[in-house]
Structures are given as C-alpha cells and as structure tokens.
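This is the structure I want to talk about, given as structure tokens.
Heads up, one of the protein chains got dropped from this complex, but the rest are sitting where they should.
Moving on to chain A:
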C-alpha cells in the first residue's frame, strides 16, 4: 500500500528513532564485545559472554528468572480471570471494588517494595506479628534463602493482578449477552457456561495477560532489588539483578553483554509464544 505521507513527514520520527533507539542498540552490541571502563575501551571478542555464563550466580539467576516469570504470570492469569469474572457480575459497590483491585498498579513499584520489606520483616513485621497472634510462627519471608524469591513473587502478584483483572473485565464486557441467554435457555450449568462460553471467548484477553506478565516477569528488577537486593547471598538473583550488579561494580562491558543476553532470552521466549498463541486464535 502506498503511504499517504511524503518522505519528509517521517524525518522527525526517523531521527528520533535513530538517535534514541537504533544507535544505542547497535552501540550496546559493540560494547558487549569490549572491556569498557568509561575511560578506555579494549576489544576482547566474546570473552564477556563466556565470562557471563561462568558466573556462579548466573545459572541460579537464569533458573530464578524463569521460576519468577512463570509463577507471577500463571498466578496473574488465574487470579485475574477469577477476579475479572467476579467483578463483572452484578454485585454491590462494583465500581468501588474494581478500583480497589486496580489501586496497587498505580503505586510506584519501589514504594511497594519498601512497604512490603517492612510488612514482611521476620521479627517486627506486622505480618509475622499477626501470625504470631494466632499462634503461627511466621517464616523469614525474605531472609530465608528458599523463600525469598517466592515472597517477592507474591508481592509482584498482589501489585500486578489489578492490570490482569482490568484486561479480563474488558474481555468480559465484549462477550455478547446473547450467548449467556442462549446457554440459559439450553439449561447449561454455571460451570459449563464458564467453561464453554466465557473461557474460550476470553482467549484474546488471556493472550494479552500472558504476554504482558511474562515479559514483565522476565525483566523484573525494581521490586526484587528493593526487597532483597538479590539476596540473601545470591538466592533471589535474577538476570536483571545480576546485570545491575555487574554495572554497579564498574564492569560496563560485561553488564552490557548481560543485557544483550537478557534481550535475546526475552525475545526467544516471547516471539515464538506470541506467534503460537495468536496462530491458534486464527485457526479457530
């Protein structure tokens, strides 16, 4: 199709894209092949990548990234769907309840992290004090190495489920009422109505929620950094926090290489997944 605009019309956007996106991307591929101190650059080929994959915490970081992404994404789909169905039914104070669920999305993630760090403090935190009041010995939420990542994931789910719910509500509203009336006439049970009408017709919403939350989970950094800093030790490190620590340490070439790895990993998961999810939709 021929563009309705002359070439000059694209120049401002083109320059913007070139300077702020294309140049840094290409530069980062170059710098990932160097030992870079900000003061001098030394070309070292693929050494950074070799070193990056030898990082003791990296293997753990890789595994943690996937656990974190799939855990948060899965929980957001399930909880978002249930909340979406609940909040689009005829209940009292629906608008208010909807805004309550959405509220955490509006709060700064750093703020959420600091807040939950206080709430989840293993000794003076309100959560464990509350549990102690009913006779439960609360765990060391973010100090227990086996629990730290899961604790952050739980907070992530709390903070992010509002967006998933919103997408599902929009999806619910888009389903024509006639289908529900028809199923009622046919005497379908509530479960069959949900299983055979609501769920299939919510597929586009599900695809959106899965992709958004998976991308978000794979590159999540701010919440993990404020709550645990990747600790204790390296037990809640993910790819993004490993990269950040390399950058903090002044290993600019190495951390750029890490970012290239992160970019490739996210792309390698999201592109096929997106293609697969959307193709199945077309085939139906």
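Rule of thumb we're sticking to: a contact is a pair of C-beta atoms (placed from the backbone, for glycine too) under 8 Å apart; a residue touches a chain by one contact, two chains touch by 3 or more; residues count from 1.
Just so we're on the same page, contacts and distances are computed from a predicted model.
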Per UniProt, the name of the complex member that is left out, chosen from "Sugar ABC transporter permease", "Protein translocase subunit SecD", "Extracellular solute-binding protein" or "Putative zinc-finger domain-containing protein": "Extracellular solute-binding protein"
Residues from chain A at the interface with the omitted partner, ascending: 23-24, 27, 30-31, 35-45, 51, 54-57, 121-123, 140, 142-145, 229-235, 245, 247-252, 254
